[in-house]
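Apart from one protein chain that is not included, each protein chain of the complex appears where it belongs.
Chain nomenclature is as follows: A, B and C, assigned in order of appearance, with residue numbering initiated at 1 for each chain independently.
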Amino acid sequence: MQAVHAVPPQPDSLPVLEERAEILRHEAVNGEYRLMQVAAPDQAQRARAGQFFHLLCPQDDALKPFFRRPMSIYAIDAQGGRISFLYKVTGTGTKALAKLGIGERLDMLGPLGIGFSLPPDEAPGRKTPIVILARGVGLATLAPLVGLARGAGHDVTAILSARSPDLLMSVEETRAAGAQAITITDSQGNSDTGHVAALLDDLHAKGRMGALYTCGSNRLLKLAQEHAARHGLFGEVAMEQQMACGLGMCFCCVRAFREGDATVHRRVCCEGPVFPLEEALGW
Amino acid sequence: MQAVHAVPPQPDSLPVLEERAEILRHEAVNGEYRLMQVAAPDQAQRARAGQFFHLLCPQDDALKPFFRRPMSIYAIDAQGGRISFLYKVTGTGTKALAKLGIGERLDMLGPLGIGFSLPPDEAPGRKTPIVILARGVGLATLAPLVGLARGAGHDVTAILSARSPDLLMSVEETRAAGAQAITITDSQGNSDTGHVAALLDDLHAKGRMGALYTCGSNRLLKLAQEHAARHGLFGEVAMEQQMACGLGMCFCCVRAFREGDATVHRRVCCEGPVFPLEEALGW
Amino acid sequence: MVDLTVDIGSLRLANPVMPASGTFAHELAQVFDVDRLGALVIKTVTADKRIGNPTPRVAEVPGGMLNSIGIPCKGPEHFLAETVPLYRAFNAPLVASISANTPDEFAKLCEMVSVPGVSAIEVNISCPNIEDDGRAFAMRPEPTLAVMRKLRAASDLPLWAKLTPNAGEIQEVAQAAEAGGADALVVANTILAMSIDITTRKPSLGKVMGGLSGPAVKPIILRMAYQCARSVTIPVIGCGGIMNAEDAIEYMLAGCSAVQVGTATFIHPSAMLDVIAGIEAWCAQNGVARVSDIVGDLAEAGDEGARNWGADMVTEKPKAGKAGAINWEGVA
Partner (left out) sequence: MVDLTVDIGSLRLANPVMPASGTFAHELAQVFDVDRLGALVIKTVTADKRIGNPTPRVAEVPGGMLNSIGIPCKGPEHFLAETVPLYRAFNAPLVASISANTPDEFAKLCEMVSVPGVSAIEVNISCPNIEDDGRAFAMRPEPTLAVMRKLRAASDLPLWAKLTPNAGEIQEVAQAAEAGGADALVVANTILAMSIDITTRKPSLGKVMGGLSGPAVKPIILRMAYQCARSVTIPVIGCGGIMNAEDAIEYMLAGCSAVQVGTATFIHPSAMLDVIAGIEAWCAQNGVARVSDIVGDLAEAGDEGARNWGADMVTEKPKAGKAGAINWEGVA
């Protein structure tokens, strides 16, 4: 029933590849998240922060999961030819994924979608400082933006939000990349909207927030939109939606966006997953 | 999709059990056949020569094989609570079966069907000598008849036919059970109908053929029927047919039989698999 | 304690799970106590004696099976003389399934099998009517109405009309069956299908085409059961691809008062017991006191996320805005 599938030769020039990448690392990061690193040299070369891969999770005896699962690029090592994913074990697909062992192969399609772009310079020759607002799984998507922005010379502040301190991730990596990391958690009582709003105001006042990026939380999206609108900031948001093809062909992954006065549908897989902050409608 | 299946408590009185039996042995006997021994105490106690079990072969990601697979009992160790199967790797089901490892469990339903019966005494107090005519996989079905008949005091001659000597099986076991084993093979050129007919005539002349049993070859069935008819012998044949339920409910496993002047359908699973030799129609 | 009883018209069943016709017989009592089932629906009996179809009669396909068993049958006399007495040994209600070649033959048979010991009659109107070019009665509303009227007049027992999923508009057939006097609907029989062995280039079935059943048909038959349940006032019994309790609950939420399990029994003979136990456990976990309370208890699609994504990740009906002016489509 499953396609007897031999990945055909793919010309070097093609942007999207289907590869069976070897799993190099695969471990639990905490009680909810797992980190998987694969060897995928050709794909790593093409991958950009904010893009994703469409992963074929091992199917069980009922052909479940049937669809691929979209997963953001958590880290790209273009030279080493490696790509990492940070994912939360939630349903059938991610549960199946979690069972893959080191040395096994992961069928991945990508890189897909449109990644993050960096803001125009604040003033001639002056890079705009950016703030990243990440909660939960949104972190997986936003993490490579830290390196991208730092590499391009931007000042970066990452506000990392989680339910509890043990679920915080990437704090050290963020700092190691030369970014400021501010951690807030529900259990510490400093992750509510009021708190975050104050943080953002403070960062803006200090001239450290010239652009805003977010992903993963509707609440934080609204907040980021308000602040960006108020201060006229450049901003982007990475969105999620269920996907079938991942390539823009099936139109199952639409979300509603504001386009002037109208509400339009855009496909998250190919018109996103990264969209202009001001155009996103909450969900 | 697969039934979330917890085998319910089955009263001791029920004749047919569904059990997940532990695999104790599982090895290749030659290039085509495999032997599997399982621990199934309750089923072993109920099992009789000529009956079969309906095996749930491990299903692959396309839910194949969907049906159970019928497999004759090759050996019963009622005291030790063990049952053995001898099977040929042919298609999806048996290929999946072949992959099961020692210690894994095999879901088996049975024992099913009607087994062999022994011939009435030749003369008061004199057990009828029997001849078993087995070719290929038919041997798996006929093997336990040797022990059954020997145990009841019958003289037993087993004619074991195969393509080549390396595909002959059970020769030693047959002799160890006190039966005579005559081996014939295609490669030696002594397995053709003419040869077998001569063998049977010879055995009959020597008073060693008072009943005939066969299974697994249409050619041998015809031959056995001719000889049994000619000499007025008791005889039985074990038949095969594709099965779904294995219990007599679905009517997919019918074969045609002679009943007086009429041709009737009988279900191989529950009216057989062992049938009176003279009633079977070839296929 | 969950109350598992359900009412199919005037007939109260101890639980909503019963076998599908043609996949059950008394032989199953060798494997478990069949009195634990809601009812015992047996293989269709025909007015004439039949031998059934040529072999091979079954084939495996991904997620299901094909069968072209046909209806081997020893006739109604045998049913009355042998089958009915045999089932006296069981307490669960016996449901006879019948079928015939013409409306009149059907009605006569219906009358014949309306005897003590039979609690309800499942009328398998998915079988060919030779007076309508061999088209099954339930392919269209008109012959369904006509045959149901005759059947209704022939018996005082509850009549369950078993529909065919090969019909184009099953809701209309369902309404015709109700109008004709059916006390309940069974939705549905197998879907006509085929497969080919590309090595031999032969159809897998001796009869070329046969009925598909098993997990593969579930989404299709569930849709039909849902459509029928919304189109009639009599109870609907769902039947198609039920392998476990979750599947059965889907059917009940879609509006079915009870379910029939067929193919699953071939894989696990005691699958029906697992379905009963699973329904009971699910009800207990979900605070459902009576299983009949979940019949048709389907939530509305949309807004609050049809899937259990994180609190912050739910799917919604896109906000209307200007797009509101654009037509939402009628049918996909």
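Here is the rule we go by: a residue touches a chain if its C-beta (ideal position, glycine included) is under 8 Å from a C-beta of that chain, and two chains touch if they have at least 3 such contacts.
Keep in mind the model is a prediction, meaning the values are calculated, not measured.
Enquirer: May I ask which residue of C:Ile191, C:Ala258 or C:Val295 touches the chain that does not appear here?
Expert: Of all options in C:Ile191, C:Ala258 or C:Val295, contact with the hidden chain holds for C:Ile191.
Enquirer: Consider the whole complex, including the chain that is not shown, and state which of C:Leu4, C:Met18, C:Val34 or C:Ile71 touches that chain.
Expert: The one listed residue touching the chain not shown is C:Ile71.
Enquirer: Among A:Arg34, A:Arg68, A:Arg135 or A:His204, which one is in touch with the chain left out?
Expert: In the full complex, the listed residue that touches the missing chain is A:Arg68.
Enquirer: Among A:Ser117, A:Thr183 or A:Gln242, which residue is in contact with the omitted chain in the full complex?
Expert: The single option touching the absent chain is A:Gln242.
Enquirer: If the missing chain were put back, which residues of chain A would it touch?
Expert: Chain A touches the chain not shown through residues 1-8, 10-11, 14-18, 56, 62-68, 109, 241-242, 244-252, 254-255, 265, 270.
Enquirer: Tell me which stretches of chain C touch the chain missing from the display.
Expert: Looking at chain C, the ones touching the missing chain are residues 48-56, 61-64, 66-71, 127-128, 130, 134-136, 139-140, 166-169, 190-212, 215-220, 222-223, 226, 246, 249-250, 253-254, 282, 297-302, 305-308, 315-318, 323, 326-332.
To be clear about the criterion, only the chains that are shown with their structure count from here on.
Enquirer: Farthest from chain C by Cα centre, which chain is it? Let me know.
Expert: Comparing chain centres, A lies farthest from chain C.
Enquirer: Using the mean of all protein Cα atoms as the middle point, what chain has its own Cα mean nearest that point?
Expert: C
Enquirer: From the C-alpha centre of chain A to that of chain B, how far is it in Å?
Expert: 61
Enquirer: Centre to centre, by mean C-alpha position, how many angstrom separate chain A and chain C?
Expert: One centre to the other, that is 47 Å.
Enquirer: Which residues of chain B are in contact with two or more other chains?
Expert: Chain B, residues with two or more chain partners: 1-2, 62-64.
Enquirer: Please set out, as single numbers or ranges, the residues of chain C touching at least two other chains.
Expert: 62-63, 215
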